[in-house]
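On to chain A.
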Amino acid sequence: MRPAALISQALEILVALAAAPLFLGWVSQCRAWLANRGAPSVFLPYRNLHKLFHKEAVLAQNASALFRIAPYVVFGTMVVAAGIIPSLSGRLPLVAAADAIALVGLFATARVFLSLAAMDVGTAFGTLGARREMMVGFLAEPALLMVIFVASLISATTALPAISAHLASERLSVDPSLAFTGVAFTLVLLAENARIPVDNPATHLELTMIHEAMLLEYSARHLALMEWASALRLFNYACIGFALFVPWGIAARGIGPLGLSLAVPVLALKLAAAGAGLAVIETLSAKLRVMRAPEFLATAFVFAVLGLLVHILLGGP
Partner candidate 1 sequence: MTHVPFNQQLLNACAALMLLLSFAMLSQRRIVSLVNLFAVQGAVLAATTLLLAWRTGAGHLYFSAVLTLALKVAFLPWLLHRLIRRLGVYWDTEPLLEISGTMLAGILIVVFSFGLAEPIAHLASTSMRNAIGIAVAVVLLAFLMMITRRKAMSQVVGFLSMENGLFFAAMSATYGMPMIVELGVALDVLVAVLVLGVFFFQIREQFDSLDLHHLERLSEHQ
Partner candidate 2 sequence: MIELSFLLGIPAAGAIALALWGARGDAPEMNAAFSLGTFAAACALTLRVIAHGPQLLWREQFFIDAFNVFLVALTAFVGLTTSLFSRPYMRVEVAHGRLNPGRLRLYHSMYQLFMLTMLTALTTNNMGLLWVAMEGATLSTVLLVTLYRTPQSLEAGWKYFILCGVGIAQALFGTILLYFAAEKVLGAQGVAALEWTRLDAVKSQLEPTVLALAFVFLLVGYGTKAGLAPLHSWLPDAHAEGPTPISAVLSGLLLNVALYAVVRCKVLVEGSVHSALPSRMLMGFGLLSVVLASLLLFRQRDIKRLFAYSSIEHMGLATFAFGLSGPVATFAALLHMTVHSLTKSSIFFTVGHAAQKAGSQLVDDIRGLITLSPTVGWGLMMGTLAILGLPPFGVFASEFLILTTAMRQQPWSIPILLLALGIAFAAIFRRVQPMVFGDTQARRLPHAPALLPVFAHLAIVLLLGLYIPPYLADWYRAAAHLIGGR
């Protein structure tokens, strides 16, 4: 393995770790602007993390080891995922070990640990949140896989950087199957990251909350890791979206300083746009009842499958 590749791999993970909370902050700020509220600082998530890391951790009496391990596992999987997704450069040594399907598996692992930990203490809210989370995940995963299948079919590989490079090399064209999967992916992103039509990250309303309900028992550094992990998850999803649907600007070949120095501002631009878009979607849509969440995700699944079918039927452009 060449050192240049290692450097770019390390850089990518570091960028992800650093930019994820910022991205979250940016989305919140956009939402606040759209809602005509005074916007909190973009750096609020950092301050939160900083604060939480300096607190003393409190654990429930009946908490098992699983409860304590879970934050590290969840955080770890998200970091590894960030290493696989081509956000800055297409040449990543880690990719050899894991492709897009393994990526979905990583997300699933994180979800399982999160849910197990939530049920570990045995409070009502934790169980409720875990159950809802599993329901959402159970429905979102096939849709996500379907999205990845379509992209893999088009480019005949399941390695994300290769898919991304292939899609970037194509001439710009109207491709209905990619458009459909794009919509499906957006829906999955909203559901998986506890965004508004499915869950509301800003409230702790017991009737509707999913993600927050699972974190109620955590405090201090555990909570910080969990929050950081969920910021990373959003960041990761956004980067998957870029890799599949707006793959231009990712340094495919050149890992040299020039390529990377070009890739960073491009990524920043994309993230800014995506964050604003996400905020618009969240502002415009109303929170669905939990009972309707399956329908929401079924829509995502249907979109993804339609993308697949249209690709097969029309033979692709």
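A few comments on the model shown:
The criterion applied here is as follows: a contact is a pair of C-beta atoms (placed from the backbone, for glycine too) under 8 Å apart; a residue touches a chain by one contact, two chains touch by 3 or more; residues count from 1.
With respect to how the candidates were assembled, all candidates are chains of the complex that A comes from, given by their letters.
Here the structure is a predicted model, which means the values were calculated and not measured.
Between chain A and the candidates 1 or 2, touch in this complex occurs only with 1. Within the complex formed with candidate 1, the residues of chain A that make contact are 170-171, 173-177, 179-180, 294-295, 298-299, 301-302, 305-306, 309-310, 312-317.
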